[in-house]
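Below is one structure, written out as structure tokens; comments come after it.
Note that this complex is displayed minus one protein chain, with the remaining chains in position.
Here is chain A:
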């Protein structure tokens, strides 16, 4: 029966979910060759340039401001002040200035363009396995979500590992989820808008060297511009000096304001490095002695020198996200392949997100046709996981949200559904669909109703969540807490619900 059903699915031109295919899913509307690089379907909110070599946050406006400020100030310095200073004092000054400038630029670009240490999201199998373990550990699948923390003892200190609902992993110690970039980052320090990227394990040393060298450069320029003006005013008076070299005024102003902030920041980070803490930990006071007499930093190596060496000269781990690798169709998935899930699980390639009214209607028909078959029994061992939306809309990290894997919403798995909510599977447009996928949705466990809503918007590959995506809630229900497929208890499900869900899951591949 299933095969018959899947045959009818094929007739509906779901060419991208052909179960015979082992190549990445192709959209029927784009005639691209299937070889896509992984960065093109990266679930986080990052921008990639140079075919995946460069990785930045989404908002880069302030980074360009930083760049402009540095370039303009240094440009003015070299053009107007250096000739005078080179003649009057020594030509070493522009040389040192040049070296500092290049170093600052190099470290800035390195900080901005590199992967801060993003943790790739869990594969569906991993997420399912974790869910199972958590359920087993907690025993019940009641309405209240089990607390998602694990405790671990590191060097005598108890550290809580939190579960990230977006990435579906237990975050390693010191990792944190950046809500702006929508990624979990290892040894997360902070998200720096000036640099246009998160600062984490892999680029912290570049960030530190950037602010340190920028402090030196700022002080250097400030000092020598002042010297320049003073020397000139000895010759021709203060006002004439200013008239002869108007750029100096601008430079002094910029440097004056920069010095306070940059030097202060460098000092702060020097302290952090020597005590092996992150900005995050310092702000929260995680290892402060104020919290308790026995509270100490378990990651510190004991002495300042070792801490500094470890932070600045330690081994640099490679990027875990393999941006430039090609997307392969995976080895066979465990989930019984309702077509959408299989392909979704098989690749993270771009899904076609176009929802045709026809396809929606046909899927709906299919769902209703399949009403008698409790196929989802098999799925319970490998539930369709509700993954988080790729964009949390800047909202709270670590919250669940439903993905916008496809155009039509579905009833989330794992929620006992009142029968009345199932039927309305008609597709109708939601004007606010796009913003919705930026939200996290709550699921009140007492009544999970959703009005399935379809929309005709496309989602870019970057917005595609990690598979398998469940479909979004029709109505935004505010911020979510946790809503996990872990609640999925097939035994308690209405079989119609199961099938409608299954059918709607297929739609997620559309």
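Methods note: contacts are C-beta pairs under 8 Å (C-beta built on N, C-alpha and C of every residue); 3 or more make two chains touch, one makes a residue touch a chain; residues count from 1.
The rule is simple: contacts and distances are computed from a predicted model.
Asker: Any idea which of "Histidine-containing phosphotransfer protein", "Golgin subfamily A member 7", "F-box protein isoform A" or "Serine/threonine protein phosphatase 2A regulatory subunit" UniProt assigns to the chain that's been left out?
Answerer: Options "Histidine-containing phosphotransfer protein", "Golgin subfamily A member 7", "F-box protein isoform A" or "Serine/threonine protein phosphatase 2A regulatory subunit" narrow down to "Golgin subfamily A member 7" for the missing chain.
Asker: In the complete assembly, which of A:37, A:110 or A:324 touches the absent chain?
Answerer: A:110
Asker: Please identify which residue in A:155, A:236, A:261 or A:289 touches the non-displayed chain.
Answerer: The missing chain is touched by A:155.
Asker: Given that one chain is not shown, which residue among A:129, A:244 or A:282 touches it?
Answerer: A:129
Asker: In the complete complex, which positions of chain A touch the hidden chain?
Answerer: Residues 2-3, 19-20, 22, 103, 106, 110, 119-120, 122-123, 125-126, 129-130, 152-155, 159, 161, 169-170, 172-174, 186-187, 209, 298-299, 301, 306, 309-310, 312-318, 320-321, 331-334, 336-337, 342, 346, 373-375, 377-379 of chain A touch the chain that is not shown.
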